[in-house]
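Single-structure report; data block below.
Partial complex: the chains shown occupy the same locations as in the complete assembly.
We call the chains A and B, going by the order they appear; numbering starts again at 1 in every chain.
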């Protein structure tokens, strides 16, 4: 296993992944409140903030912008993804080969796994190919580990989230991105289950400054190495100041109050 | 991302793709009104008009005619396509490999994506292979981005069309061909969502000269770089004059009245 700590996407062992694949996954609705975020350049600019250790995007957006930002932004190639226009058991298309991601200049790769979907077996086999190709290119692998599907009633149960974190470890991910299970204690359980695989909290829908920072603080206290966040940064009016606050909580491990004072 | 502007299919950053794959997609019915268009030669001749920056055809028609027209027509290899004889969730067969398209002499490749179909995941993965192969051959990629399928009630909603334009960007197309959502303002939304991916309006069924030119004008005003059109050109009695009018609207950005005067 490639030491995550040595990779460009880690800053002293911590990580803040800015995610920006919502145009594919959710469509226009996610840009409604702050329309300029529809323009990828806005978010690439935000990603130059020191707090951001990697920007996660789909292939097309990387091809178009990464050449202009390669000195200022670390690229996390999100390999799979799909629209929300269709119906059926959760699945995700592999839109980017690892070889080509490496050619474009990726510093790490990301892959969504829907454990519990009737497509889990197929997705795991696609993950295998991606993970082993990433090893050849010495690229860290981040798994978006999101149980969902016919077999699951509630995908936010602490046990399900801990199971998801464990899947990431067992299948060979270096970093597991999981949902916050509601408390720091429950997050610690997921972190423990992930063992040597680093855990980052998934940002989810936008909440208030204090609520979000408290949640991140809870994850960091639980042993998570950071955060993968999209809407909670770029759906704000002041993404840069909010990144200052996140930088405090994640890298300096300040209190939420201290972090709020940076905004 | 390969600069679309430098490719042969762009004329000063604008584009008019003449599409002629209706024999496969729709069958004889599309040639009923102007029977001589059944003969591909008729349309290849039309495509020598200066306004046409590329002709989009399936493999067989390219193999048979391109050798005679390679000096006068730019070839857009339409990689997938299917008949309308069968039933089921929208899908399209990949009828042409990129390697062979390059060998035949293609200047660009085209690929239909039915976002929202239960086959979306599979189609996106086929698109991945085609797009990455096209990158190797330095060929621009045009996505026919047409949401349809069980999960979609109305595929002409502005949000759906904007989503389709965004899919083209996220998955790595250089040009997105989308339907006109009904107004220049709504088209602008799609153009904005596509960001650096150029948008061309899809021609659709034949309408009156004025109506069609007005729609094209609306698309150009919205920031679209042009048009991909089939029936609205070659189902007319006077395709060449109508191309004069389209040339005016697209490349010279004239008014509709001025364009109509060219016919």
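In the analysis below, contacts are C-beta pairs under 8 Å (C-beta built on N, C-alpha and C of every residue); 3 or more make two chains touch, one makes a residue touch a chain.
Predicted model, so just to flag it, every value in this text is computed and none were measured.
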Beyond the 2 copies placed here, what is the full number of copies in the complex? 5
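The rule is short, and it goes like this: only the chains that are shown with their structure count from here on.
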With centres defined as the mean C-alpha position, give me the chain A-chain B separation in Å. 35
Quick check on the complex: what are the chain B residues that touch chain A? 1, 115-118, 120-122, 124-125, 127-128, 131-132, 135, 147, 149-152, 159-160, 162-163, 166-173, 189, 192-193, 195-197
Per the touch rule above, chain A residues touching chain B in the complex are 21, 23-24, 27-29, 31, 38-41, 58-61, 63-65, 81-83, 85-88, 91-97, 100
